[in-house]
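Missing here is one protein chain; the remaining ones are kept as they sit in the complex.
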Amino acid sequence: MISSIVLITGLLLILIGLWGALTHRNILRIIISFSLMGTGTHIVIVAIGYVKNGTAPIIDSALGLAEAPQRAVDPIPSALVVTAIVIGLAVTAIMLAYAIRLYDTKKTLSIEALMESRW
Amino acid sequence: MAELVGSILILIGAFFHFSAGLGMVRMPDAYTRMQAGTKASTLGNTLVLTGLAFYHPGWTLKLVLIIYFVLMTNPVSSHALARAAHFIGIPMAGNSGIDALRDAQQTKRSDP
Partner (left out) sequence: MRRASIVFAITFFGLLFASVAINHTQSVSLWPLARSYVELVPRELGAPNVITGILLNYRAFDTLGEVAVLFMVAAGVGLVLGRQPNPTVADPPETARPSSEIVQIATRILAPLISVFAAYIIMNGHISAGGGFQGGAVLASCLILWLLADAQFQVDVKLLGLLESVAGVLFVLVGIAGLIFAGGFLDTRVLPLGQLGAFFSAGAIPILSLLLGIKVGCELSVILARFRA
């Protein structure tokens, strides 16, 4: 039940980000929509790894060594998402650098200025 | 008993958060929106964390540190945003005509 709610939230975020990236004209709003899609994907990946009544896979006072394989949540999606978040930040930085260059050359932030590369 | 007090505090904090969101949607111009967002959400944060301290008394010191950190950062960032908005000339709504920052900057410039 819990993982279904989190999964649906993540999938909704991906859909909203996709709609925003396709609809907006201002390049900054397109970049925000991409970042939203990335966050939605991270939430979906973590939600898939949930085990019923599980807790975080860290051995401390809440989770003993002997009962860890029964009660821990899947650690592999969390490890993947840790690196994915940092990569998402770096890709957003590259996109913003392109936005700055767009404003330098065309003096506008609308992607209509790049009309010649449309399909 | 402690759980009841904590729950009431968290409920009031959630109401303040909701009013912060409502204010950000319904206020007329940028400055009033910033004011609604900052004041109500900082207070909502403080109340929710205090209510949580009633649920888990062992976490009180950590929660006090978090409240201190929120009180340090939230008003300062909204102050910086409001000054930047005034600098690029976002107009104020309403016809009160009182602009304290513009008057203070003019008196500072005219003094030798």
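In this document, chain identifiers A and B correspond to the written order of the chains, with residue numbering beginning at 1 in each.
One rule holds for everything that comes next: a residue touches a chain if its C-beta (ideal position, glycine included) is under 8 Å from a C-beta of that chain, and two chains touch if they have at least 3 such contacts.
Keep in mind that this is a model prediction, so the values were computed, not measured.
Student: Using the touch definition from the header, name the shown chains in contact with the chain that isn't displayed.
Tutor: Output: missing chain touches A, B.
Student: Tell me where the left-out chain touches subunit A, residue by residue.
Tutor: So the residues of subunit A touching the unseen chain are 1-4, 7-8, 11, 14-15, 18-19, 22-23, 48-52, 56-60, 65, 68-70, 72, 74-76, 78-79, 82-83, 85-87, 89-91, 93-94, 96-98, 100-101, 103-104, 107.
Student: Suppose we count only contacts with the excluded chain; which residues of subunit B make the list?
Tutor: Within subunit B, the residues touching the omitted chain are 69, 72-73, 76, 79-80, 83, 87.
The working rule: only the chains that are shown with their structure count from here on.
Student: Between subunit A and subunit B, what is the separation of their C-alpha centroids in Å?
Tutor: 28
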